[in-house]
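I have a structure here, written as structure tokens, and I will follow up with some questions on it.
With one protein chain withheld, the remaining protein chains of the complex are depicted in position.
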Amino acid sequence: MNVFVQTLGFGVVSASIIAVGAMGFTIQFGLTNVLNLSFGGVMTVSAFVAYLTEQSGINIWLCLVLGGVAGAVLTIFLGRTVFKVYARRGTRLFEMVMVTLALGLVIEYAVDAVSRDQIYSLSFPEGASYHIGAATLTESQLIIVGIGIAVFVGLERLLHMTRLGKALRAMAVDPGLARSCGIPTNRIVNATWLISGFLCGVAGVIYVLNALSVSYTTGVIFLPSIIAAAILGGVGSPRGAVLAALMLGLVTQLVAAAGFSAYSSIAAFGVLVVVLLSRPSGVLSAAARKVELTL
Amino acid sequence: MTGSPTSEAAPRAGDHGGARGPANGDAPVLQVRDVVVRYGGVVAVSRVSFDLFRGKILGLIGPNGAGKSSLLAAIGGQQRAKGGSILLQGRDVTRSAPYTRAQHGLVRTFQTTSEFEGMTVFENLLVAGRGAVGASLWRVVARSRTNRAEERRAAAKAWGVLERFEMADLADAYGHELSGGQRRLVEIMRCLMRDPAVLLLDEPMVGVAPHLVAKFINDLRAVAAEGIGLVIVEHALEVIEQLCDVVVVMALGEVIAEGTYAAVVGDEGVRRAYLA
Amino acid sequence: MGHFSFYLSTLVVYFGIDLLSAWSLNLQYGYAGVINFAFIVFQAAGAYVAGAVVLGPDTGPNSYEHYILGARLPFPLPLLAGALAGAVLSAVIGLFAVRRIRRDYQAAVMLIVSLILLQVVGNDVHIFNGQNGITGIPRPLQTALGLSLPDYQWVYALWVLAICVVLYVVVERLSRSSWGRSLRAIRDQEDAAAALGLNGTLLRLEVFIVGGAIAGLSGALLVEFIGAWSPGAWGYAETFVIFTALLVGGVGNNRGMLLGTLIVPIIVLEAPSFLPTIGYPGLIDAIEWMIVGLAWMGFLLVRPRGLLPERRFRAPRPAAGVGARHGLAGWVARTFTLGRPELAPVAPVAPAIGVVAPGRASNGEATAPVSPAVPPAGARSGTVGSEEQ
Amino acid sequence: TAASAVRSTNAKGPLNEAIVIAYTGPVSFEGLAADGGVYPGVSEINAAGGINGHKVNIVPVDTKGDPADAVPLVDKLIATTSNLIGASGIGTASAPTEVPILNSAGVTMMTFAGETAFNRSHYKYLWRLLPPDDANGKAMDLYAKSKGYKRVATVFGTTTGAQGDLPGVLSGLKGTGEKLVAKITLTPNQPSYRAEVEKLIAANPQVIFTEQNATTAVTFFSELKSLGHLIQAIGTNALVTSSWENAVRKAMGRSTFKRVLTVLSTSAPHKTPANAAYARALATVKSKVGSPWTQWEGNSHSQAAYDGVIVQALAMTAAHSVTPKVYNTHIMAVTEPGAGKTVVYTYAAGVRALKAGKKIQYYGAGGPIVFDKYHNSFGNQEAMKISTHDNTIPIATIPEKEIQALG
Partner (left out) sequence: MPTSPEVTPSEWRAAAAVAGRREPYLAATGITCGYKKIPVVRDVSISVGLGEIVLIMGPNGAGKSTLVKALTGKIPLLEGRVVLDGQDISQAKEDERAKRGIGYVPQVGDVFPTLTVQENLEMGGYRWPRRDVRTHVDQALEQFPILKALRRRHARALSGGERKTLAIARALVADPRLLILDEPTSNLAPAIASTVLHDVVDGLATAGRAVLLIEQRVALGLEVATWGYVLAGGCTRFEASGDELRARDDLGSFFLEHGGTTAVPVTTQA
């Protein structure tokens, strides 16, 4: 029994890690309609930036911010120099997925080349342990959970209370109409990239803080969970992403605790499939079916 | 298609029984009984009933948001009716999927045009044109000969319709290359490709050039004359006036009047709710 | 030379198998819009089953493989078993995956299905032997034919090509049939298609199963050729190689797949292996992949619709009397004149700003002239023609 | 048939030795280990004047560990390489597909693939220089028993190599009488193994038998450590790569790493002239092998690869032919011990002895090579501690006989 309680507490930590990435992913996907498979590559880069800064003795939480900034910079760079070019050429949804995938490959293997195909591990003091109920969590784990909550609250407020947020949502459904309303879509897209890139970077770093090693495949390994959470939660909805991440995090840990660890991530993905099936109409909206790239 | 509509006295039955009463002892092709449509808390249609007979044209009018499209959606199966029942040629189809209803002879158009964008205009018509042959792999494989004959028939018919609506030049244009009105025309032509039992039209004339509207009116008359029941939703009242045997007026989800066009527009309640 | 022909025959076999895969995906994606990111799973199913049904009974303590019923099916039954396995797995997965959900979600679900199954099979030694996979699958009829390996490979290559020819006819016929048209209708506008009597879920399931059977067949052909199959051979990335072939060839064009599969496996598999060796091991590979990725992106930029884009269906014109011009004259006459021919427009006058010559307009003549109804011929046909290859 | 690789005994130009192995993908460490042996071997041969006067080139072929990728690459290798004298590596993951092709093309293979499938192989051109995977697993059992452990747990990843060793461990346990209290399988590269760790702790084992890739191991051991239960661990020979050691050492802490982890590997006497020759040759190619180059010196896989190349070359010298078809039958002759044979430790010495008309036994960097009739060479296994990447400290030897006796 105790094992289960322990894992529950820990499930929340895993969930927070997934949630941060999924929120970044979901707003990018939801607002620009690009199913960005190069997201994993960006996470890897950020994780490496964090690793390098950590090696040079900078406080780990500052590294986290630096990793986030790296993610934001890289994302906006890619957005402006790569995705936009394709969008201008009239590249459609599916081809864009393939572009992002190719780009992801390029980033992944560029990191591979630079990192000399090696695995780098971090030794990072986990700080004091706290007992919450029967679960034991370290200080850093609690901070990770805190980051997850903060990002969530911030994003929700941004999207639903601010003018920028509403403009973001408007642009997601109909960029042309948004422009004819006088919304400067260019700037808004940049804002999306910055935000999602930052979250992507942060996600990469906290993933590594937890797994304690980084290699060129880090992001690619992490990506499926993020995509699953984003889709499960309904694309473009940070709220959904958080719920879905919680579900995935808890299911993964509980199934593992029940002794089927080989099947834990499988079970989590199974949840995705089941939920998508039980409410296909929930994720099907006439408006969202004909999506256009918003770049 | 028959004679001059201006001279032709369309069967505008003066008596109330025009579309409601059995014209020649027929059972109604479409019976709508106490249908309710709800979206969450919004009651869009509350307990609406009517009968539609073969060869009759029923006009459905009412202010914006009255529930007309919702009612058509309930009949067509796009929206599940939360109450009541719908009988198509005597068969209860209240719970059937849209494609089943279509296979049982119900064809409809949509308020927002729904052309197949990645297909040419001609292919758009062909999809509507064949019976149920392309509807499953099995039928295509098993009935390849009938299939070919049917394709030929459909193609011939498609050319006729295209010609009539001045779209023959555009036969090979993709759906996504059409203008707003042309999309509407595709929608119209698609339903003329079919030989349905019941035809539901949701504002079919929007954005269509006036002279084509006239042609379409003629065509609809001819369709009705073949014994097909029509329901048409339209805000252009002269269309309703010229076409309909009976008019049902909805407001706030309920039927507030029905009868001939003249009777209905004369109604004080209708004037207040709709025309004022 | 002999060796080169040996290598060539291998490439031909791979080409044929990739071609089948591309057709399968084209049917599913190009026609029905189903983004099957789990494609490789169906190929794998075909491969595993086709392999396992020829391995025969367990051979003793040293054999670590698990077999299906100890069967040793004769040629060509394993191929059929493979195709059947692909179809059955498609039916099972299709039951939930091809229901009506957003297309991009569907793609992601498929990707995840692919990852799940890879993990299940890889993690569980009881299912096809885990990471080690199945090995030692005999090449069909090799002993019966009594050929040397190089000669046999050519026979096998021809056999694969023959299957390709047959399937080309099948796939092409299917996609041009009214069924293919129904698939596209469902893809474009499911509501409207359903209102015309098409059952979207059923149609998608059908195309999913047909595609799955072809995938299974391709897997069976592959496994009989290489003699082994393991999770290493069906990572989800393999699906993307085929998808790239699809994009390069031109979505919706079965002939384009010929070009696509010719180019992509060569770029992806062959060209990089001719690069000189530099740096530490793995560096070349990293550079290769970067080049592949960049080439892939470049292609999508330069030829986004593929080398042979989907062909516009040209409706066969009926003999005569169709295609008459419809223009302004008719429109004005019918719109403004209630069909009174005497008011039909008469004289041609310069359009645009010159329409109303200041002098004439100012004297208030009521009948402003109307230019004749000559539609700009170029405009229409130009628009249509723009999509042609 | 057309499939023989080198048609003429009087080959023109350099000879080509292929390394067919995964340089990328999940088992890319195999490629590095193979390079660490083949490059020094070839360099030594060339330094000694080549084989029958021919210089030797290396042709690496990256199979990515995927059989479907490997097939065309191997076919291409055979098709486009003239004077192909042999193939080294043939890594675990795709060996079953490659071996038949190379065998039918008549290419001599020197492999360290651990597949039990090859325990009774009839491939004429296949020679295996390391014991099969299950021997390694059984050695772990025997070592644990010798240390007096009663309660053991297995923590294995699902990778090919790990799954090859696990059956050996499990079958060995039946013979040694240790109790298996937990059998944990790790799906590689997860961000956390918290549940598995909790389960392991709950089972309360005295020792862990393990093989996992570095990423997995880092996460797993850090979590074990952070919960304060880092107990003794015994690893397979796959853990002896510098990238694995570095990563895990850093996560555990240097002294803990040395204290906790013991690795079982094929025993290699460190002080023979063969080792010295290998080390010298390695130094000459340090820029060509995975860095740090010193790590390969003690790596049993690299040693095996090195020995394989030297054995091939000596057999060619003995056969006066560089054609595999011819020299393949001379391989046993240069490795088998026997009365009156001259024991040689280096290629140069072997060539000299052969030229002088003597019969030789090559004693390799990995110890004596004794092929059985299935072309397998077994050997003693050794338990060792890892201090730094190139410094392994042997602490016990598990004799081949005991391992064979276990089943």
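Here the chain labels run A, B, C and D in written order, and each chain numbers its own residues starting at 1.
Throughout what follows, contacts are C-beta pairs under 8 Å (C-beta built on N, C-alpha and C of every residue); 3 or more make two chains touch, one makes a residue touch a chain.
Fair warning: this is a prediction, and the values are worked out from it, not measured in the lab.
Asker: Pick out which of B:58, B:213 or B:257 touches the chain that's been left out of the picture.
Answerer: B:213
Asker: Thinking of the whole complex, not just what is shown, which of A:50, A:70, A:119 or A:183 touches the missing chain?
Answerer: From the options A:50, A:70, A:119 or A:183, the contact with the absent chain belongs to A:183.
Asker: Please identify, in ascending order, the residues of chain A that touch the omitted chain?
Answerer: 163, 166-167, 169-170, 172-174, 176-185, 285-288
Asker: To test your reading of the contact rule: which positions on chain B touch the chain that is missing from view?
Answerer: Contacting residues on chain B, toward the hidden partner: 1, 3-6, 39, 42, 62-70, 111-113, 166, 170, 177-182, 184-185, 202-203, 206-215, 217-218, 235-239, 242, 274-276.
Everything below uses one rule, namely that only the chains that are shown with their structure count from here on.
Asker: Measuring between Cα centroids, what's the chain most distant from chain A?
Answerer: Relative to chain A, the chain whose C-alpha centre sits farthest away is B.
Asker: Where are there more C-beta contacts: B-C or A-D?
Answerer: B-C
Asker: Using CA atom averages as chain centres, what separation in Å is found between chain A and chain B?
Answerer: Inter-chain centre distance comes to 48 Å.
Asker: Hey, how far is the Cα centre of chain B from the one of chain C, in Å?
Answerer: 37
Asker: So how far apart, in whole Å, are chain A and chain D when each is placed at the average of its C-alpha atoms?
Answerer: 40
Asker: Would you please write down the residue numbers of chain A that are in contact with two or more other chains?
Answerer: Within chain A, residues 116-117, 262, 265 contact more than one other chain.
Asker: Residues touching two or more other chains, restricted to chain D: which are they?
Answerer: 28, 158, 185, 187, 291, in rising order.
Asker: Mind pulling up the chain B residues that touch chain C in the complex?
Answerer: My answer: residues 76-78, 97-99, 102-103, 107-108, 110, 114-120, 122-124, 126-128, 130, 132-137, 140, 147, 151, 155-156, 158-159, 162-163, 166, 168-175, 177, 190, 194, 209-211, 214.
Asker: In the complex formed with chain D, which residues of chain A make contact?
Answerer: Going through chain A, the ones touching chain D are 3, 6-7, 10, 13-14, 17, 116-123, 126, 136, 138, 207, 210-213, 215, 217, 221-222, 253-257, 259, 261-262, 264-265.
Asker: Please name which positions on chain D make contact with chain C in the complex.
Answerer: 1-3, 23-26, 28, 31-32, 35, 60-62, 64-73, 75-76, 78-80, 93-94, 96-97, 100-101, 104-105, 115-117, 119-120, 158-160, 163-164, 167, 185, 187, 290-291
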